[in-house]
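Now for subunit A:
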Amino acid sequence: MRAAYGATRVLHGIDFAMEEKSITALLGANGAGKTTTLRAICGMVRTEGAIRFGGQPIAGKRTEDIVRLGIAHVPDGRGTFLHLTTEENLRLGAYVRKDRTNVARDLERVYAYFPRLKERSHQQAGTLSGGEQQMLAVSRALMLAPKLMLLDEPSFGLAPLVVRELFAILRTINTEERVSMLVVEQNAAMALDLADHACVIETGRVVLSGTAADLKKDDAVRRSYLGY
Partner candidate 1 sequence: MDALLHQVLAGLATGGIYASLALALVMIYQATHLVNFAQGEMAMFTTYIGWSLIQAGMPYWPAFFLTVGIAFLLGVLIERVIIRPVEQAPVLAVVVVFIALLLILNSVTGWIYTYTIKTFPSPFPTQPLFGNRYLSSHELGAIGITLVVLFLLYAFFRFTPLGLAMRAAAQNPESSRLVGIRVGWMLALGWGLAAAVGSVAGMMVAPIVYLDPNMMGGVLLYAFAAALVGGIDNPMGAVVGGFVVGVLENVLGAFVIGNELKLSVALVIIIGVLLVRPSGFFGRTQVTRV
Partner candidate 2 sequence: MSKRTLIALLILAIVACALPFIVSNYRTFQLTLVLVYAIALLGLNILTGYNGQISLGHGAFYALGAYCTAILMDRFGVPYWATIPVAGAVCLVVGFLFGLPALRLEGLYLALATFALGVATPQLLKYHLLEKWTGGVQGIVITKPAPPFGLPLNPDQWLYFFTLAIAAVMFILGYNLIRGRIGRALIAIRDQHIAAEAMGIHNALYKSLAFGVSAMFTGVAGALGAVAVQFVAPDSFNIFLSIVFLVGIVVGGLASISGALYGALFIQFIPNIADEISKAAPWAIFGVFMIGFVYLMPTGVAGAVRLITRRKAP
């Protein structure tokens, strides 16, 4: 798949497959095209080539329609609705769902994962800390009851302890809710701990892919991204 912002080609050849219910990490340096890949999947940039989800082609579809197929995107910068309350943010996550009782139940489930959000449920989301906003973003995505979650730099700006806590919850969500995850991360070490599989992207191309365990041992990866 290739993608461009206007006239600027950013992705020149992204080719990878994700297994259902797994966590895949997308690694790479700044500007390599990781965020663009996620945005391409969501239909936010112009693409050439095929993107398939559950066997269905989705390239060229509008973002709003892709969401309805069960893909939830946690964008970089979190995309919080700053002037709405925490709970309003969460309810928006479930906007396309018709099953009201399940939505109410999912709201409680999300509060169970992130009790801090429950405390702040009627506060303006803009007043939440960075870590809390990240939890809110992940929760909002969860409220969709998605089949696939796209997470863009979830560790950005968070203290290592908070990241560990967040990633543990992500793992739990993956196992218990059976949600597949595609995680873009600059923090390769933590990402490889979390993920089952990983791909490395450089200047818009996939240059390496395999299981997380294998990549952790790979020399090139260790030198460039793990720092040893």
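Candidate entries met the following condition: all candidates are chains of the complex that A comes from, given by their letters.
Everything below uses one rule, namely that a contact is a pair of C-beta atoms (placed from the backbone, for glycine too) under 8 Å apart; a residue touches a chain by one contact, two chains touch by 3 or more; residues count from 1.
Here the structure is a predicted model, which means the values were calculated and not measured.
Shown alone here is subunit A; of the other chains of the complex, listed as 1 or 2, the one that touches it is 1. Considering their complex, residues 42, 44, 63-64, 67-68, 72-73, 75, 79-84, 88, 91-93, 95-96, 140, 144 of subunit A touch candidate 1.
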